[in-house]
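Report on one structure; see the data block that follows.
What you see is the complex with one protein chain gone and the rest in place.
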């Protein structure tokens, strides 16, 4: 059983000495305070011999900051004016890739008028093949900013490389770390340091523990604005992580204070399955859902098979609204 | 691509000659007619040279009778007065094991008064360990019959061995084939020949194709009264098939005319997850759900950790009813 | 952590009283003694109050008889004159299915003259589809007996149903329980009671613990002549359990006294992979290998794609012999 230690420091206390004493500990600033975190169990007496720390807290997990060690209160992540984790499921929608001005603005306009809270769209695209469309990159970011100006929707978009974080962060309201980069640790750290809210997708083979340890890389940079996003795991039936893990949506709130949303587009890979799994995600307590929407899904440059049309998106919103009205889950009160 | 052949025979036509011509074909009687089924592609002309068959139908699947080759109409399975697959989700509930007269009758009474349609209870128990409670066996069957007499609920119970089929069939309204026996072919055949409705659970490692081929063993005995039951698959996260595959619930109706229900008790293994996954199963179109209920779950002789109390069961029914009232899925109109 | 108890009884001691005291304990006779086994921890003092038992042994596993609790000595399984687990890897070979007298006798003759120790051949065939060749059944058993008379090779063949155990046991020297029936508990018990050596294949989704618990069903009938057979597990790459788990071959001897062999035919499903994986199995310590051989593999009625020709089999034997001569593994000294 792992046991890790979180130490809250007095204002004047000497960090350097304590860090020298504890190998591989991390110094973290958050919530206006200074902290030292270690994955080792450090007896309180020994710490107090070396520092006049304010508080020592232990966690039985290897992800102390992401765990509930610091308190049971769930984190609310603020993306522009939108709150994720505040009790009202949030709808994130938009095209897989930003393809053109027309495609993005028409989609954004439709979504803004129909219950969407945050606009998604990929400018930098991680594609399995080097011979697939790789995204409009910087031009895509500019179009996303234009769509925000037009609709008022905050923007979430993926960043694939540490050196792109600064540029992407100047355009986006929230940075997405994709499933393939869930353990790209330099990227996690750089994204964490940007101070932006982060959407951290789960790798198809990651256990909940490994996923939360990836989140810990961001939190240990002092950035607690992290939303977890389940997007499908490997099974004996489904290839390529095409099996949405609804269990994760229920178990994460027992393990962590971070909000969790579901991406049924990637988690199914098949258009006809997206809406039922989106509703099922809300039923099981997701703090939001993220879906891919395109004016003409079958002409999309990426992920067309799992992308909803405007009409299908509208039907999803209508069903989500009914779930919310029924309010048979304390969690579900979907605000259109 | 496999292509199999179904031949409907004229009343007088000679079966023997045709069977001799087609290796490993099966002769099947159902729907008042005589049929020959083969997993090979048999050109219509060749068949007609040898038999005055009425109709020749081809299926692109290796499970022609379970596929939609004979028509798109979904099968309704009749268990006593209860119809499974008729558009109203069915609730199957009861203890994992029949343990005692009191335990079973008190449970059955509570369930009968609270929205349950079919009573489940194990008399013959497949247990991972030879040192676990193995079920009351014949005495358990008698108690189930008593519970039926008391409450009017039809009974589904597991049969583990071909030589037990006859005895179990004299008591039960529906025979359950457990996940471990999904490919116990002598058992499938014997259960099929009993003429009883069959509940066929999915093995945690079976693809949908292999599962439907197992169902085909029952159908090819002339017994089309088969309900499929998803109960969890293997994933990179979950051990022992503890991951309910909601995708299967949505895909089976595209592949087969057979009804499909979900067992969130086995499919999660954890009491707190059962109700959300039950509701999610209904949302995604399940023809019913099967859950384990016990007067004192923590004292149950088997599966206590995933078993609901009466109170938890009642709450599940209430939520299911709300889903039904909302009717955002054409499928869901839960009849209490 | 589970902790189970094994009690060796004095000759005159009263079994009934002790069994009444310990729920679900099993009474077992083996090694000329009487034993009681329970999956519970039973304090020695409490047992001795109720019985003058000779010895009380504890196991930290849920498979006490299959574990090393009773001693570190590995079990040698005797199949006719052949010893499995005695330090010399054993070669089991033969056709997937017994198809005809010619096919079987020509194969058996070739194998007997070329390093094979035990002849395999299926008379009762578990087939995924009801429309595939289902085996020659009783006629197949007779042909196997004829092959034994001709060649002197002992016979291993599969039994699929408890009511067939008696018949199959009159012909076979060793009974095979297939992967699909690994948790067919009535079959395990009946096969155990036959007193015949048992070859127990692993289900593709079984953990080592669940597999050894299945073996425990046989051992708890007093039959310790069990050989485990690894034949492929599920992975994110391979379908249908086509991934031979060489780790199991190395870990089982740390967990159990039972011999373990490998079946690279089923564990790969592809002829070109069979020989390399057979040799790799020997390298990692397998007590034997089982391969499918056919005079004309491409005409085989089952499993042709993974079946070796006589020539390929001979090449395998030659390579196995070289591995043995090299003797870089203490285990490998392949006796042709």
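By written order: A, B and C. Residues from 1 in each chain.
The rule is simple: a residue touches a chain if its C-beta (ideal position, glycine included) is under 8 Å from a C-beta of that chain, and two chains touch if they have at least 3 such contacts.
Just so it is clear, the structure is predicted and the values come from calculations on it, not from any experiment.
Enquirer: Using the touch definition given at the top, which of the shown chains does the missing chain touch?
Expert: A, B, C
Enquirer: Among C:85, C:140, C:162 or C:204, which one is in touch with the chain left out?
Expert: Residue touching the chain left out of view: C:204.
Enquirer: In the complete assembly, which of A:100, A:134 or A:270 touches the absent chain?
Expert: A:134
Enquirer: With the missing chain put back, one of A:67, A:220 or A:307 would touch it. Which one?
Expert: Hidden-chain contact among the options goes to A:220.
Enquirer: So one chain is hidden, and I want to know which residue out of A:241, A:267 or A:288 touches that hidden chain in the complete assembly.
Expert: Considering the complete complex, A:241 is the one touching the chain left out.
Enquirer: Could you please point out the chain A residues that touch the chain left off the display?
Expert: Against the left-out chain, chain A lists 4, 23-26, 37-40, 62-63, 126-134, 160-164, 180-181, 183-187, 189, 203-205, 207, 210, 213, 216-217, 220, 234, 236, 239-241.
Enquirer: In the full complex, which bits of chain B touch the chain not displayed? Write them out.
Expert: On the chain B side, contact with the omitted chain comes from 205, 234, 236.
Enquirer: Spell out the interface residues on chain C facing the chain that's missing from view.
Expert: Against the missing chain, chain C presents residues 204-208, 233-238, 242-248, 250-251, 268, 272-273, 276-277, 279-280, 283-285, 318-319, 322-323, 325-326, 328-329.
Note that only the chains that are shown with their structure count from here on.
Enquirer: Suppose every chain is reduced to the average of its Cα atoms; which one is closest to the average of all protein Cα atoms?
Expert: Central chain: B.
Enquirer: Suppose you list every residue number at the chain A-chain B interface; are over half of them used by both chains (same) or under half (different)?
Expert: same
Enquirer: What whole-Å value do you get for the distance between chain A and chain C if each is reduced to the mean of its CA atoms?
Expert: That pair's centroid distance is 49 Å.
Enquirer: So how far apart, in whole Å, are chain B and chain C when each is placed at the average of its C-alpha atoms?
Expert: The computed centroid separation for chain B versus chain C comes out at 32 Å.
Enquirer: If you average the CA atoms of chain A and of chain B, how many Å lie between those two points?
Expert: 39
Enquirer: Give me the residue numbers in chain A that touch at least two other chains, ranges are fine.
Expert: 205, 234, 236
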